[in-house]
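Reviewing the structure listed below.
Showing subunit A:
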Amino acid sequence: MYQQKDFVLSVEGLTVSFDGFKAVNDVSFYIEEQEIRVIIGPNGAGKTTILDLICGKTKSTEGSIKFKGKELTKLKEHEIVHAGVGRKFQNPSIYEDLTVFENLELSYPRGKKVFGALTFNRDQEVIDKVNEIAEMIFLEELLLSKASLLSHGQKQWLEIGMLLIQDPELLMLDEPVAGMSVSERKQTAALLQKITKDRSVLVIEHDMHFVEEIADRVTVMHQGKVLSEGSMEHVQSDPKVIEVYLGH
Partner candidate 1 sequence: MLQSKFKSLTPRNDVLSFIVLAIVLMVLLPILFDIFRLNLIGKYLTFAFVAIGLVLSWGLGGILSLGQGVFFGIGGYAMAMFLKLEASTPENTAIQSTPGIPDFMDWNQLTALPWFWEPFHSFTFTVVAIIVVPAIFAYIIGAAMFKRRVGGVYFAIITQAIAAIMTILIIGQQGYTGGVNGITDLRTLLGWDIRTDSAKYVLYFVNAFLLLAVLVVAQYIRKSKLGRLLVAMRDSEDRVRFSGYDVSNFKIFIFCIAGIFSSIGGAMFTLQVGFMSPSLIGIVPSIEMVIFAAVGGNLSIIGAVYGALLVNWAKTILSESYPEIWLFAMGALFIAVVMAFPKGLAGLYETYIQPKVDKQLDKWFKKEKAE
Partner candidate 2 sequence: MNKNTSPITMRRKLLKALFTLPAAVALAGTSFISTAYAAEANTTGLAVTDSTVKVGILHSVTGTMAISETGSVQAEKLAIEQINEMGGVLGRKIEYIQEDGASDWPTFAEKAKKLLVNDKVAAVFGCWTSASRKAALPVFEQYNGMLFYPTFYEGLEESPNVIYTGQEATQQILESLNWVVREKGAKKFFLLGSDYIWPRTSNKIARKHIEKLGLKVVGEEYYPLGHTQFNSVINKIKLKKPDVIFLDVVGGSNVAFYKQLKAAGIDMTKEKPLVLTISVTEDEILGIGGENIVGAYASMKYFQSLPNDNNQKFVAAFKKMWGDKIVIGDVTQAAYLGPWIWKAAVEKAGSFDIDAIKKTLPGIEIPFAPEGYVKVHDNHHLWSKSRIGHAKADGQFDVVYESKELIEPNPFPKGYQ
């Protein structure tokens, strides 16, 4: 039903099996430029595994993942990042022993090789960029605190900030508002709206209100397969989805 047009990401026939158990089974979907796509589904549906496969954390058994026409399944994790894919983990994954500034700085796209890192110089350009991002993620006051001192929500933002500083074309977020207070959640939604202007975003989320707020399209997964796909209303009225969510 889709033409080969400006897809940023096309996933086709993607399958991975762990000792015979197919956690993701023949999944295909396509994401357009500047689209916000949300994947929903019950626990164990294979949502996180899909993100793992795209960013190279898990190697697929079959199928292809094309990002701007480039095959990702053969690349290593850091090559995928350099291609322009950023990924946030389910549990905030930041460097607790470093300051917020250092956390952001490490994601700055320069000095990514060994000797680059040895000779990396913290110049004004880096400082400015870090400040800019810190402002965006509401942490400009906390730049010099250790990351371990941040609240859960702030850690989530910091990780998002670390992705933003890389300026990826595809941003993948695994439950970005999990564990957040209501006000934090509102701030996060605003943040997401702001940052998705120039890029495509793939989000996994359970919170239906939040999904409604941000999603362009929704993909529903169940037992490793795509159950339904379309706008929020379309998905919500799909009998198969209702069956899965309410059937038992």
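Things worth noting here:
Heads up, the rule we're going with is that a contact is a pair of C-beta atoms (placed from the backbone, for glycine too) under 8 Å apart; a residue touches a chain by one contact, two chains touch by 3 or more; residues count from 1.
Per the selection procedure, all candidates are chains of the complex that A comes from, given by their letters.
This is a predicted model, so every value here is computed, not measured.
Which member of 1 or 2 touches subunit A in this complex comes down to candidate 1. Interface residues of subunit A facing candidate 1 in the complex, by the touch rule stated above, are 55, 57, 76-78, 81-82, 86-87, 89, 93-98, 101-103, 105-107, 109, 111-114, 117-120, 122, 124, 127, 131, 144, 159, 162, 166.
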